[in-house]
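Got a structure for you, questions after.
Of the protein chains in this complex, one is absent; all others appear in place.
Letters A, B and C mark the chains in the order given here, with residues in each chain numbered from 1 onward.
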Amino acid sequence: MAPRITVRYFARFREKLGLSEEVIELRPDMQTVNTLRADLALRGDTWAALVGPEASAVMVALNQNLLNVSGEVELNDHDEVAFFPPVTGG
Amino acid sequence: MAPRITVRYFARFREKLGLSEEVIELRPDMQTVNTLRADLALRGDTWAALVGPEASAVMVALNQNLLNVSGEVELNDHDEVAFFPPVTGG
Amino acid sequence: MTQEPWRVEIADKTLSPYCPAVEAWQALAGVGATVTFTGQVRRASALGDVDAIDLEHYPGMSERVLRQLLRDAESRWHIVAGEIVHRIGYVPAGETIVRVSVASAHRREAFDAAAYVMDALKTSAPFWKREWLNGQAHWVDAPNAHLPKPRA
Partner (left out) sequence: MTQEPWRVEIADKTLSPYCPAVEAWQALAGVGATVTFTGQVRRASALGDVDAIDLEHYPGMSERVLRQLLRDAESRWHIVAGEIVHRIGYVPAGETIVRVSVASAHRREAFDAAAYVMDALKTSAPFWKREWLNGQAHWVDAPNAHLPKPRA
């Protein structure tokens, strides 16, 4: 069975994408966070603008740890990836 | 009647001098804080060491405001002068 | 002393500005200073009078980041106890959003550690505010466009 990851969206992203969570099967060409983002960007302009590789005001977490968004991080089965706008708590 | 001032001593000074407060008549040659200190120093070594003009670890307040200890400040009738060691509150 | 020295909480109801642990921390041998910070919903915003904010968070990650903030503070200053409580959901104007308390031997470490926790929380803890103004909700923007450097 192909490895699967959970992808989560929060706040404005969740609203604009109309999605809070999905499970994605990792194809052989989607082994990193960046290739996942490239794949998501193919879904349309809103996706490309918010979470695509060119998006700037995006934070990415892998397994609930913030990622350096320029990093090339490998994805594994059961990983949880999250995309969200800059945080505004406190 | 000669002008009079109140002089107060606190903490270690109060203990070592055995005095918490006194009223002093200002003679014509005792018109400033520094001449007052010179006069007090004449009372003995402990006085000279704690509040005399050469004493270094002393704080001086005039009418409940901290003075720059090197200042040459005039004294007036009913003034309150206080001598105390560096503060240690908080 | 059975009081936990490190504690985080995500709270979905009214949050007192007073950290109950502070009184217990004062009894610890090395504690000479405590600092408690509260952040609350400001009534006045640039856009007018704020009725409330609505706070979304990332369950699991939010607790994890708050715990990490206390560990980071502990590794950088000699603090001996700390607590962070952050509200989520609907928070009316004037009520506490976040409360950070730390205890240390000396005052400067307590001030610095609490200020550090708040700065880092603002850039790395997954909470998002929506402001309610004139019956309408809008997402609050982060104070600047620069993204924070995530911790290594």
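One rule holds for everything that comes next: contacts are C-beta pairs under 8 Å (C-beta built on N, C-alpha and C of every residue); 3 or more make two chains touch, one makes a residue touch a chain.
Every value quoted in this text rests on a predicted model; they were computed, and no experiment measured them.
Here the chain not displayed is in touch, across the complete complex, with B, C.
The set of chain B residues touching the chain not shown comprises 8, 10-12, 14, 56-59, 61, 64-69, 82, 84-90.
Mapped onto chain C, contacts with the missing chain fall at residues 16-18, 22-23, 26-40, 42-44, 94-96, 105, 107-108, 110-111, 114-115, 118.
Assume only the chains that are shown with their structure count from here on.
The touch graph of the protein chains shown belongs to none of the named shapes. Taking each chain's centre as the average of its CA atoms, chain B and chain C sit 49 Å apart. As a whole-number value, the distance joining the C-alpha centres of chain A and chain B reads 73 Å.
Spacing of chain A relative to chain C, judged by their CA centroids, is 27 angstrom. For chain B, the set of residues touching two or more other chains is empty.
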